[in-house]
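Notes to accompany the following structure.
Every protein chain of the complex appears in place save one, which is left out.
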Amino acid sequence: MIDITQKVEEALKDSGIKEGLLLCNAMHITASVFINDNESGLHADFLDWLEKMAPHEPVSSYRHNVGEDNADAHIKRQIFGREVVIAVTEGKLHFGPWERVFYGEFDGMRKKRVLIKIIGE
Amino acid sequence: MIDITQKVEEALKDSGIKEGLLLCNAMHITASVFINDNESGLHADFLDWLEKMAPHEPVSSYRHNVGEDNADAHIKRQIFGREVVIAVTEGKLHFGPWERVFYGEFDGMRKKRVLIKIIGE
Partner (left out) sequence: MIDITQKVEEALKDSGIKEGLLLCNAMHITASVFINDNESGLHADFLDWLEKMAPHEPVSSYRHNVGEDNADAHIKRQIFGREVVIAVTEGKLHFGPWERVFYGEFDGMRKKRVLIKIIGE
């Protein structure tokens, strides 16, 4: 789980948009973009909990796993969601206290790709 | 779980919008619109897993089920979410590889209704 808040802020700054909405979504279907606290203990809890909810093993317990072995990663992404939509106010991400944006990949060492789209004026 | 990607693409084309955001949400509170892979084994895994997380039976174990029997469907929808927001770029849904839009109804044979709203220019 990687903190991408600064990259999102840079994209917003580059856009010049002052008031609007910003969409940030994972481009991979075994990954999530989500907002929560930047605390390493909590992220470990998130990963442990997701593994308990949708265990990777036994791989053969999932029907998706024919030639693949990542059905659990698709389920984990469904729990944590694909995207966040963030308000943009006075040119900044309009956050409450402690809100940070994270990318979580649940299928190992895949290439990570995020889409950021901003509309407004 | 029904692939509605083509219907969403048609709505986008009809709108004439080239750059913006597209919202697609279920209009029923026991249903989800979500984005994932179009693979029937995976969809079977999704349904099995949701049933394990929030079993339909015993119906009497839920307090909502007074005259109704679909509390589990409301919970399943909460896990999978109500809506997706998709970036529109050059007149197209701006998707990563394998992203497809699905409608999932968790309460049997209900009428399915989706709302698509697009803003941009």
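For clarity, chains are labelled A and B in written order, and residue numbers in each chain start from 1.
Quick note on the criterion: contacts are C-beta pairs under 8 Å (C-beta built on N, C-alpha and C of every residue); 3 or more make two chains touch, one makes a residue touch a chain.
What you are looking at is a predicted structure, and each value in this text was computed from that prediction instead of being measured.
Within the complete assembly, residues 19-21, 34-37, 39, 41-42, 44-46, 49, 53, 79-81, 84-89, 94-99, 119-120 of subunit A touch the chain that is not shown.
Interface residues of subunit B with the unshown chain, by the touch rule above, are 21, 23, 25-29, 53-54, 62-66, 71, 74-75, 77-79, 81-83, 85, 113, 115, 117, 119.
Here is the rule we use: only the chains that are shown with their structure count from here on.
Rotation angle, subunit A onto subunit B, C-alpha superposition: 120 degrees, expressed as a multiple of 5.
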